[in-house]
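Below is one structure, written out as structure tokens, with a few remarks after it.
== chain A ==
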Amino acid sequence: MLDLLALLLIFSGISFFFLGAIGLLRLPDLHARLHALTKADNLGLGLLIVGVALLHGSLLMAMKLLLIWLLALLASAASAHLISQYALRRNRS
Partner candidate 1 sequence: MTQALIYALTGAVLFMLGVRATLLRETLLPRLLALNVCGAGVFLIFVSLAYRGDSLPVDPVPHALVLTGLVVAISATALALALNRRLREMADE
Partner candidate 2 sequence: MNNPLIWPVAVPLLSALLALLWPRRSTWIGLLGSALSLAAVVLVSRQVIESGAIELALGGWSPGLGIALRADGLSVLMLLMSTLVSMAVAVYASVYFSRSERRSEFWVLWLLLITALHALFLSGDLFNLYVTLELLGLSAVVLACLGGSRESLQAALNYLVLGLLASMAFLIGVALIYAGYGTLDMAALAAAIESGPTAWVALSLMTGGLLIKSALFPLHFWLPPAHSNAPAPVSAVLSALVVKAAVYLILRLWLALFDEVVTQTAALVLGLLGGVAVLWGSWVALQAERLKLMAAYSTVAQVGYLFLFLPLLAALPEGTTRDVALGALVLLALTHGFAKSAFFLAAGVIMQRAGHDRIAELGGTARALPVTAFTLALAGVALIGLPPSGSFLAKWQLLSSVFITGQWIWLPVIAVGTLLAGAYTFRLLGYAFAPGEGVGPSLSVGREEIPAVLLALAATLLLGFWASVVWELVPISAYAGGGG
Partner candidate 3 sequence: MNLTLLPDLLLAGMLIGLAWAVLNSDDLRRGVVLFIAFGLLLAIVWARLLAPDLALAEAAIGAGLSGALLLVALRDGSGGDQRSAKRSTLNRWLIDLFVLVMTCLIGWVLWLTIYAEPVERLAQLANAMLERSGVSNPVTAVLLNYRAYDTLLELVVVLAAVLGVLVVGRERRGYREPGPVFHGLVHWLVPLLIVTAGYLLWVGAHAPGGAFQAGATLAAAGIVLRLAGYDAAGLPDGRLLRWLLVAGTGVFLLLGLGMTVSGGGFLQYPEAWSGSLILVIEVAATASIAAALVLAYRGGRSDGWLLVDEKDKNREISS
């Protein structure tokens, strides 16, 4: 039962990644693409990590995975910010 839930979470995580990738390819401008990418990937990674933690079933591993998620959030937020800032500045000048 738990395994089934985990698999469900993992698959929905993966589909978020997939949607994010489609968004990256299809959306018209940079900001919209960034939006699609970061939102979808952060959520997708979160679901994936919860799924993997359930499958693994140990608290220590769950903590480690949580740490990874937090770091990835931090990195993607900061880099999305930097990229959009750069794009704004370039558009202005």
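On the choice of candidates, all candidates are chains of the complex that A comes from, given by their letters.
Keep in mind that, in the parts below, contacts are C-beta pairs under 8 Å (C-beta built on N, C-alpha and C of every residue); 3 or more make two chains touch, one makes a residue touch a chain; residues count from 1.
These numbers were taken from a predicted model, which means no experiment stands behind them.
Candidates 1, 2 or 3 all belong to this complex, yet only 3 touches chain A.
Across the complex, chain A meets candidate 3 through its residues 71, 74-75, 77-78, 81-82, 85.
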